[in-house]
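Would you mind keeping the following structure in view while I ask a few things?
For this view, one protein chain was removed and the others were kept in their places.
Up next, chain A:
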Amino acid sequence: MDLKKRSMLKLGTLSALAAAAAVVGCSKTEAPAPTAAAPAASAAAPAPKAEPLKVAFAYVGPVGDGGWTFAHDNGRKAVEKEFGDKIKTSFVENVPESADAERVLRDMVGQGNKLVFGTTFGYMEPMLKVAKDHADVKFEHATGYKSAENLRAYDSRTYEGAYMAGVVAGKMTKTNTLGVVGSIPIPEVVRNINSFTLGAQSVNPKVKTKVVWVGDWFNPPKETEAATSLINGGADVLMQNTDSSAVLQTAEKMGKRAFGWDSDMSSYGPKAHLGSAVINWAPYYVSTVREALEGKWKTSPTKLWWGVKEGAIDFVSPAADVPDETKKRLDEIKAGLKDGSFVIWKGPIADNAGKEVLAKDKAADDAFLGGINFYVKGVEGKVPGGDKK
């Protein structure tokens, strides 16, 4: 999933002031000294019997980003709560997707961590390198596609949450125009935009979706501007695949509706909020740590892609004015995703040029989902760079 995540560290470069920005950029790599922060509360006293399993997390952003890294850290906390003094967790924030990542990862191993989570796409190569040198340590890489003897990749099916948001959006829109604020045009994000639209079309065939790209994972002012322009262009229900709650708050300010993303954002915009498509990393982290503790951990050639079925994805806090039939439909979708009877990406599906991309009754496999670079029918415009293949 490509370029994942977080160009937070490159916020400075945005400024286009090459000199000044370059300084910010490189200082950011130095500023967060990789001291293992936040010792586990429960690990203060030395364990009397078995040594606790040491688990480390490398984060690309700050825990306080309220989005991506925040969600991962909630997963870490859940692990601590679950296993108490049997484990000892630590994390390092603001680890850039650069040579520094390898240094931090080696440092984690040096400190005796036996299970290491890297939570951004850009850590893939450094993790592979470090994993090769430390066969006794287990590595877990979020959103990657490569694996090794002691390295496994994992991810979340965020598009399932996007689909459910779409079902609500299709029901609630009055103008039949939905708006999506996209971050970086990679398959993951395009898939979410498409799934959102498919969900909306399932209850309202007339909807169309406008997309605006901000070119950033995290840039609240730009997200605000993008949301404003979508609303000005006639969209009355907004969705975003960016990290902050700025889109929701813009909708709140302008009297329109929107969704939360990554975490429950209902408190940010009580009037605008229609529900939140959330990622819950806790089930995966708890299960992985349990495997490691019980000696059952083993690698997997393909990434472990968890969704509603495994409790990793959910749609929460639907607004009070969402009709009961829609809420019931959401429950049906969740139940269907859980038992496998419901498939979101199932033909016939055509792209917005009218070409059939998925034949009737054919369900998309993960390889298809991983490479989506077209808009489905109903989404306006063209995927930036979507032509080259």
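Everything below uses one rule, namely that a contact is a pair of C-beta atoms (placed from the backbone, for glycine too) under 8 Å apart; a residue touches a chain by one contact, two chains touch by 3 or more; residues count from 1.
Throughout what follows, contacts and distances are computed from a predicted model.
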{"item": "Missing subunit (named according to UniProt) among the choices \"ABC transporter permease\", \"Twin-arginine translocation pathway signal\", \"NADH-quinone oxidoreductase subunit B\" or \"Putative DNA modification/repair radical SAM protein\"", "value": "\"ABC transporter permease\""}
{"item": "Touch with the omitted chain, as defined above, among A:Ser90, A:Asn150 or A:Gln249", "value": "A:Gln249"}
{"item": "Touching residue (missing chain; options A:Arg106, A:Lys346 or A:Lys382)", "value": "A:Lys382"}
{"item": "Candidate in contact with the missing chain, chosen from A:Ala101, A:Ile193, A:Ala226 or A:Ala258", "value": "A:Ala226"}
{"item": "Touch with the omitted chain, as defined above, among A:Val212, A:Ala258, A:Ala277 or A:Val308", "value": "A:Val212"}
{"item": "Among A:Pro52, A:Gly144 or A:Gly179, the residue in touch with the chain that has been omitted", "value": "A:Gly179"}
{"item": "Absent-chain interface as seen on chain A, which is shown", "value": "8, 11-17, 20-21, 23-24, 27, 31, 62-66, 70, 179, 185, 210-216, 218-226, 228-230, 232-235, 244-246, 249-250, 252-253, 267-268, 380-382, 384-385"}
